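Excerpt of the complex: some chains, original placement.
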Amino acid sequence: MRHFLTTENWSRVGLQNLLNQAGLFKESPFSDDLKGKTVALLFFNPSLRTRCSFDVGVYQMGGKATPLQSGTETWPLEFEIGATMDGLAEEHVSEAAKVLSCYFDLIGIRAFPKFQNWEEDKQDKIIQSFAKFSCVPVFNMETIVHPCQELALMKSIQDNVGSSQNKKMLVTWVPHPKPLNTAVANSACLISSKFGMDVTLLCPNENFILDDRFINAAKVNAKSEGGSFRVSHDIKEAYDGVDMVYAKSWGALPYFGNWDAEKPIREKYKNFIVNEEKMALTNGAYFSHCLPMRRNVKATDAIADSPKSLIIEEAENRLYVQKAMMKELLKGGEK
Amino acid sequence: MRHFLTTENWSRVGLQNLLNQAGLFKESPFSDDLKGKTVALLFFNPSLRTRCSFDVGVYQMGGKATPLQSGTETWPLEFEIGATMDGLAEEHVSEAAKVLSCYFDLIGIRAFPKFQNWEEDKQDKIIQSFAKFSCVPVFNMETIVHPCQELALMKSIQDNVGSSQNKKMLVTWVPHPKPLNTAVANSACLISSKFGMDVTLLCPNENFILDDRFINAAKVNAKSEGGSFRVSHDIKEAYDGVDMVYAKSWGALPYFGNWDAEKPIREKYKNFIVNEEKMALTNGAYFSHCLPMRRNVKATDAIADSPKSLIIEEAENRLYVQKAMMKELLKGGEK
């Protein structure tokens, strides 16, 4: 049995197989791959695309998805092994995971960090616990990484930029009124390095560098896949000649949980917005961003609506790549 | 591609075709009209009948509905073009509509007015924005009009009162502890005038007259369809000899957003409740009201439970007319 928690333990070949299968689903949406199968979609946070694309995808494959909103619809969960459960949590994840495994063939989990303590959040305890106790494959609908978004991004790159090998990828921090999850930034670095791109991570200063786990993984990927990975704090130099610009905002990790102190630092860099002036420095680059995206804060309307914008196509690709991933998990995963 | 946002831009023939099709669905509930099709049901407000009747109707037509509750389940949306999105909204409707269009074949929207500013609310910005940016047909599950309820009402009239032409229709304001949306009142005037009825809109005084848009549309309909439309503030005269009584409460538009001032005015007219005394003035009229309906506030138990009450039948008709409407939208609408 194999889970899909992160792309880190999936090979480039295994991921490319998913992308190829996604292409087949794009051409021919209906199948019997999930006939009689049931898929739990457990959300600890809001969702639009993820909820819809999985609900629709499972239906198109002949199966049945059951979306569950934690908080309003289910019981609060305990994740510590051996806990004396005399606090708020009514149910231990070991029971929740085992019981869901009785009813469902696959379990998807969305569980964002709590934004109090990065050392705690980086353990990704919710999905790791479900994976530990579940008797069926578990997949990640965004935690501290967002591997479904990674596949959708890479499919958009391959369908537009072409072969990813040694194409120049810019992952750029952009402004936002709130300190956001690093998941999609971590994921953009993981997938672009895994597919042999020459990756630049652009952020205002060292406060915005991503966690070592992902920086190191990107460097290891670059080495094994013939690409490169570097960090830059220089906008002009970073945009110069790139083939693809991927934007995302995130909060500064050294100030994690101490967000009042982080706010003035973050707000100094509104100039990191993606605009036509910056895009003019590129090699006619495509632009994308996972959605939702605050217009005229992270990227201007001109960029979001330009013919080079892949934001809608990337969201559409979520449907295809997720169907491929579910099909693969039911086969027992990449051998 | 055609939307179903309001009946104002649908012809009487086109609407009658929907009612005829609804009759076929009442006799024979199952079809393949939505086989492999997906329908988003996006709710910005609570719902019982609408959510259930669409979910069931889509299933009976072989398709898959995905109900979405905005607020708890999805991201807050921005509706202004060109906005700098540094407020609460995380996602622009242009992306939300385009992305939903990638996953779904039809999109239904429920979005009540915000009750702050009628000039703002009367623009019906949420559904108009979805219709503008969507690549698939959009239908109205109640905004400032409620066209699905209109069809259900007209089907109830045709099935009980008989041919609507020059039948006497009373649309009466009734009391309520809160100032409600004018949508169903607007809609009752639109549909009864469109189908050639002689319509009286009864309300306590000029403060409760509906927006010019709907009053004027009803007058235009009356002229073209051979019926009539007038406003009355006299209970006895208005009930006299009518064939159908349709009740609804709404807040007084001149006080829109200034509801503390409106409350004492509204509360003076508790005598507008529909009761046996008033119904005795009619031509043995049928009674209806969209649901939910506060019993013994808007209408007495005796009226709600009388054999002439069509409240449950009208709710049941929602199922049939909505199936007809979805079938029609997928054909590309009335040509």
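Letters A and B mark the chains as written, and numbering starts fresh at 1 in each.
Please note the rule applied: contacts are C-beta pairs under 8 Å (C-beta built on N, C-alpha and C of every residue); 3 or more make two chains touch, one makes a residue touch a chain.
Quick caveat: nothing in here was measured; it's all calculated off a predicted structure.
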Given 2 placed chains, full-complex copy number: 3
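The working rule: only the chains that are shown with their structure count from here on.
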Centroid spacing, where centroids are CA-atom means, of chain A and chain B in whole angstrom: 41
Complex interface listing, chain B residues touching chain A: 36, 38, 40, 64, 66, 68, 72-75, 78, 82-87, 89-92, 95-96, 98-100, 102-104
In the complex with chain B, residue positions of chain A that touch it: 29-30, 43, 46-49, 51-53, 55-56, 59-60, 69, 72, 177, 291-297, 301, 304, 311-312, 315-316, 319
